[in-house]
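What follows is a single structure, and I will ask about it in a moment.
One protein chain is absent from this view; the other protein chains keep their places.
For subunit A:
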Amino acid sequence: MSAPLIAARDLTIRRGGHTILEHVDVEIAAGEIVTIVGPNGSGKSTFLKALIGALKPSSGSIERLPGLRIGYVPQKLAIDQSLPLTVRRFLGLPRRIGRREADALLARAGADHLADRQMVDLSGGQFQRVLLARALLETPQLLLLDEATQGLDQPGSAAFYRRIEEVRSELGCAVVMVSHDLHVVMAASDRVVCLNGHICCQGTPEIVADAPEYRALFGSGTKGTLALYRHEHSHDHDHDHGSDPHHHLAHEDHGG
């Protein structure tokens, strides 16, 4: 198997005295779609920010293939009303692009005819498609999406994920996305990583969906609380992890 595009090796990130991620090992291979799931505050966004280099690891490391081209779609992008910005100009940041190139990009992301609109006037779905178009600018080998369907309704997010799959088959890029839409995401992914400060479990969607750790985290209704409680005590804790109660060992692939 060829070298992974990007890999987190024993990644630990602490901020302001809190441990957000601990001993995370993930490898992303070329062309695969990996989804990161996990409850709120489980460090999903932090993990993506570490991958793009916005956050420095407290220990461990991020290894990138030299010259790796990354496309990044952030969780939210608040544009100040005082900043006039057309969609076309936004796509040309930081590298200026021609009109034709911009239109081709927009078409690929399903955002044709938006080129001359102001960014602040776009609807949620249009905005996400424009963000995706910009992420595709340098024909990335790795596409990172942070809660890209936030604010979209069910059909809207389903359409968005279909588009991601199309983009993957056109460009052959690997996709790493963080999501809340568990059911939609599971179907579209090659591999799912369940994160809760550390890796709870990872594998194909079927394996993860059957894993007790996953069920414990996403148990439905009132049983969720109980399940989470059971989850905490059903694991052996074989190394020191300070005062963080939400700590479990990865159940497989730990150590990559």
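Criterion: a residue touches a chain if its C-beta (ideal position, glycine included) is under 8 Å from a C-beta of that chain, and two chains touch if they have at least 3 such contacts; residues count from 1.
Just so we're on the same page, contacts and distances are computed from a predicted model.
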So one subunit is absent here. Using its UniProt record, which name fits best from "Amino acid abc transporter, atp-binding protein", "Thiamine biosynthesis protein ThiS", "High-affinity zinc uptake system membrane protein ZnuB" or "histidine kinase"? "High-affinity zinc uptake system membrane protein ZnuB"
Among the options A:T12, A:T86 or A:Q126, which residue touches the chain absent from this view? A:T86
With the missing chain put back, one of A:L11, A:I70, A:L106 or A:L217 would touch it. Which one? A:I70
Which residue from A:G17, A:P66, A:P94 or A:P155 sits in contact with the chain not drawn here? A:P94
On subunit A, what residues meet the omitted chain? 49, 52-54, 70-72, 74, 77, 79-80, 82-86, 89-90, 93-96, 118, 144
